[in-house]
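Note that one protein chain of the assembly has been removed; the remaining protein chains are unaltered in position.
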Amino acid sequence: MVVKNAKGRPILLNMVQAIHENKQYLGDIDGLIGDGDHGMNMNKGFVTYGERLGEDETTFTDGLNDLGMVLLNEIGGSMGPIYGTIFMDMADSAEEEEDITLEVFAKMLEAGLEGLYGIVDARPGDKTLVDTLNPCVECMKKAAAEGKDFAQALDEMKDCAETGKESTKDMVAKYGRSSRLGERSRGVLDAGATSCCIMLKAMADGMKSVLE
Amino acid sequence: MVVKNAKGRPILLNMVQAIHENKQYLGDIDGLIGDGDHGMNMNKGFVTYGERLGEDETTFTDGLNDLGMVLLNEIGGSMGPIYGTIFMDMADSAEEEEDITLEVFAKMLEAGLEGLYGIVDARPGDKTLVDTLNPCVECMKKAAAEGKDFAQALDEMKDCAETGKESTKDMVAKYGRSSRLGERSRGVLDAGATSCCIMLKAMADGMKSVLE
Amino acid sequence: MQRILNNPDNIVDEMLEGFVKTHGDIVKKTSHPRVLAAVNAPVEGKVGVVTGGGSGHKPAFIGYVGKNMCDSAAVGEICSSPTAAAFLDAFKAADGGKGVACLYGNYSGDNMNVKMAVKMAKKEGLTVKTVVANDDVASAPKDQREKRRGVAGEILMWKCGGAKASLGGDLDEVIAAAQKAIDSTRSVGIGLTPCTLPAVGHPNFEIKDGTMEVGIGHHGEPGIEVCELETADKMAKRMTDIVLPDYPFESGDEVVVLVSGLGATPVMELYVLYNEIEKLIVEKGIRIHKAYVGNYFTSLDMMGATLTVMKLDDELKELIDLDCNTMGLTQV
Partner (left out) sequence: MQRILNNPDNIVDEMLEGFVKTHGDIVKKTSHPRVLAAVNAPVEGKVGVVTGGGSGHKPAFIGYVGKNMCDSAAVGEICSSPTAAAFLDAFKAADGGKGVACLYGNYSGDNMNVKMAVKMAKKEGLTVKTVVANDDVASAPKDQREKRRGVAGEILMWKCGGAKASLGGDLDEVIAAAQKAIDSTRSVGIGLTPCTLPAVGHPNFEIKDGTMEVGIGHHGEPGIEVCELETADKMAKRMTDIVLPDYPFESGDEVVVLVSGLGATPVMELYVLYNEIEKLIVEKGIRIHKAYVGNYFTSLDMMGATLTVMKLDDELKELIDLDCNTMGLTQV
């Protein structure tokens, strides 16, 4: 089973919609130990991309690249470079591909995480979006190595994203605004981990819808 | 019966004490339709004068003049020139006198009111200290003309001051901060009318204590 | 009350200490503890320009003492006129032998104290003439202009009067320039929150959340209307609708616009407001020669803003454009 790279539009739109629908929720979560703007930041970037796309078709990799560019060039803050890098590096690693196989997708995710590691010091356990992304990368690499069914692997990734996100609840923030709260940051979800979970799940659902 | 001009000290001290004791009350009244600083303003001037006087004796007229100078030179605002003028013009009109008779005192009060009229446009009915001072002047002029007993006249002045002050409750302010409230200024006492009442009653009591 | 204070009774004196320590290159103390003068005051052969007023309006009033603005200022308690004695000493500190122009705002306390000071000065052989600012449109109807308060328009009056004096104007010319400046100026304020006098500890009036007080005075004097809090564009419309027709300012006029915060409104928002005001003024065919946006005349910790518009002629334009160096306004 593969996702035709050419069929990127429904995947990207699904991601845009999911972030848009969770704007308020993400803002509220960020409000607890951050500054409350995460929903706004993410929504602005994703919706801007969605408007830019309009009625056009896009490949999955071009879509990720364009979304990354919008985030990087028009959102700024931390989310611009962080998600911008993730999406652009994911796109970079597969732009030549016609078919996105499970193996290709696992490499894309890994490239995104590597890119992220190039610009942030956060690692697993630091209560950031890394705690959502990293287990998903691991899970997909393993699934690819085991030659799992793509659809099933995507479902597993959704579970990993959920578990990863939930794991941040009990962590103490080491980076970003909430890190200054120290122990006071424990007990609530990390905003970036939450948006990353929502985004990855939407990506997975979008991909499943065009799996062939 | 007369008040020896030389015996000013107990009169002035009584005035200082009365204002000092009513600092909070005057502030609260001013707070209702003014800016809440009337108690502070008055207290500062009167207490400063009291401290300046220290253990010294003073004539009644010198005391009024010195109090007026403190108000004028150290308090500023509206109260400085208003009470400063009243006290200094009262003193001016009787500084030569050894004995303050009822007639002299009536003239003093009248001079104070005249002085006030020289610097403010407010007249009776405008919800200012004029509504306290004016009836007292009228009352003392009448008492002097009728040759009344000084002590009894002073008691009548106290009543007049009280009635005059109370009359401001039902007035609409035409001058000063509260004037901008228009109809909204009705229903509460005027701060200046209240301080003037307290001051005149204390003056009367002080004078009664040294009547001979 | 979340404020930075020692004993609130000493706030004015302590503020003055800190002010002189900070701006020793611009102002100096005088023999009167409540009078500050420009470092070079009095300037021989120059008309002295003096102002004064209650405290709590920073930069006003001492913040406009300095090069090509005021030579000295008398300082009152918070929201309370300086004493007559302080005004008198301010006159003396500014007197360079050509007389003194006292340019101040229309409040009854200030009026009384200035009048008394002018009388005392006269006795001492010092000629003082006065201009009383009354630019606040909302404080009285147009046919009772003499009752209107002075607000942020005073800054433009000081700018013009001070510049005229520096350029060698005699007393009558300085007075005429300052009078023309304020006569050509109209202001209005909108209050969004009340202010708290440090010695009182709580606001002594109320502006309900979600409402705004149109025409509010610099001491919280009630305005002409309390209405729902509006967006910046509507606020701008409301302010220009009050200010522009009153003079009136018309197509072809050239103006100075001053938007001042009342103290606690973020300056960022003043630019948002000015952006709207500018559109409305330009739309009317009026040319904005110069704009000032910032905290130029405040009311302690009040939120809100004032709009001031001044019509220019050649003389006023030259005076406005002259450089100056004060804590509140430095123009190069």
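We call the chains A, B and C, going by the order they appear; numbering starts again at 1 in every chain.
Basically, a residue touches a chain if its C-beta (ideal position, glycine included) is under 8 Å from a C-beta of that chain, and two chains touch if they have at least 3 such contacts.
The shown structure was predicted, so the numbers you read here are calculated from the model rather than taken from an experiment.
*Asks:* So there's a chain missing from this view; which of the remaining chains does it actually touch?
*Replies:* Displayed chains contacted by the hidden chain, ordered by label: A, C.
*Asks:* Return the single residue from C:19, C:64 or C:247 that touches the missing chain.
*Replies:* C:19
*Asks:* Just one of C:65, C:94, C:270 or C:316 touches the chain that is missing; which is it?
*Replies:* C:270
*Asks:* Among A:37, A:162 or A:205, which residue is in touch with the absent chain?
*Replies:* Per the contact definition at the top, the residue touching the missing chain is A:37.
*Asks:* Touching the absent chain: which residues on subunit C qualify?
*Replies:* Residues of subunit C in touch with the missing chain: 1-7, 11, 14-19, 21-22, 55-56, 58-59, 192-193, 207, 209, 212, 229, 231-233, 235, 263-276, 278, 288, 291-293, 295, 298, 300-301, 303-305, 323, 325, 330-332.
*Asks:* Considering the whole complex rather than only what is displayed, give the residues of subunit A touching the chain that is not shown.
*Replies:* The missing chain touches subunit A at positions 27, 31, 34-37, 40-41, 44, 72-78, 80-82, 119-120, 175-177, 180-181, 184.
Quick note on the criterion: only the chains that are shown with their structure count from here on.
*Asks:* Could you put a whole-Å number on the gap between the CA centroids of subunit A and subunit C?
*Replies:* Between these chains, centre-to-centre, one finds 55 Å.
*Asks:* Which integer distance in Å separates the CA centroid of subunit B from that of subunit C?
*Replies:* 33
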